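In this view, the complex is presented without one of its protein chains, the others remaining in place.
Up next is chain A:
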């Protein structure tokens, strides 16, 4: 798996004889492996949680919806704290270890958690861990990579991450087939994956002292760097686009409303999106390195716009459903790793984690607001009308984002 992610010699543009084959740094590969193992672990749990809660614990789907909200909501704010803590101490690795460790421990806590409150608490700890680790980890990736290859580095990391997310549910359902109804087996095996992930992180990922470590800048200067001129416009653009990014759940629901194929395979629709994401994260990351990260980021939202319009059509079919899933994968591949790659070159190195965290939090909160308002619109006017409205607004926001991000790609090259 590692080998295929390196540059194949033939695929690189011949930039002159004797040029060494460029490779993604081993730290990025290791962090990718950590994410892969952790995602196997967390997706194992996430994929059986609805079943577990409704079938074994006896919660209704409504209560599950509430829990799912906790799931999404809690991590946004801790991201900033994680990013800042990584910057401030200059040791993002240990902040990341804390985050991965908390999630790992939450797995084993599922063994003893019974009842709604306990399970909510455990799930919350897991999400807090995720919030805490994301920004320092991305800061490490940025620190370990050649600035010119950041897009690719993030692409490789996200690919490994997604492979883990794809394997997790398979492991979980294979286990449930072997030992029917034994959710404890899932928690134990999930814990094992998580622990090995933490071990790889602790033992092998170098404790890169980021520039932040020597500078040790205070809260005020970090704030100034994050809220400063250079980040203001990209954050604004990311926020505006995030406000118009409808959760995939809604897109999948609107697909299943018009199309029996999508309805029967509803639980598998995300796999289609993940496959496209998996295939495209590295190529689009490299493209971003070459033509400019802002350009690829905005173009990704173009794919999202096409997605809305196709999903809003009154009738569908297998072909159309697959195209929508693919476009959604393109959108994630063009934005998820590209955003931190873009941001990390815009902030001074000593505030990198905080800057990445700020951007990810802005996007997460904007998307949450978007989901709430879209949900409301959906209830009032139905999916088609709401999607067309969001498509229209997105068509206005994209040129605005282009204007906000003008010249950014040049700035980062000089950084």
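Please note the rule applied: a residue touches a chain if its C-beta (ideal position, glycine included) is under 8 Å from a C-beta of that chain, and two chains touch if they have at least 3 such contacts; residues count from 1.
Quick note on the criterion: contacts and distances are computed from a predicted model.
Trainee: Which name from "C-type cytochrome biogenesis protein CcmI", "TolB-like translocation protein", "Secreted protein" or "Small GTP-binding protein, Ras family" does UniProt give the chain that's left off?
Mentor: Result for the unshown chain: "TolB-like translocation protein".
Trainee: Which one touches the absent chain: A:195, A:226, A:303 or A:342?
Mentor: A:195
Trainee: Pick from A:84, A:154, A:250 or A:332: which residue touches the chain that isn't shown?
Mentor: A:250
Trainee: One chain isn't shown here. Among A:84, A:374 or A:390, which residue touches it?
Mentor: Counting the whole complex, the residue in contact with the absent chain is A:374.
Trainee: Considering the whole complex, not just the chains shown, which residues of chain A touch the missing one?
Mentor: Per the touch rule, chain A residues meeting the hidden chain are 50, 56, 58-66, 68-69, 71-73, 169-170, 173-175, 177-182, 184-185, 188-189, 192-193, 195-196, 199-200, 203-204, 247, 249-250, 252-253, 256, 260, 263-268, 368, 371-372, 374-375, 378-383.
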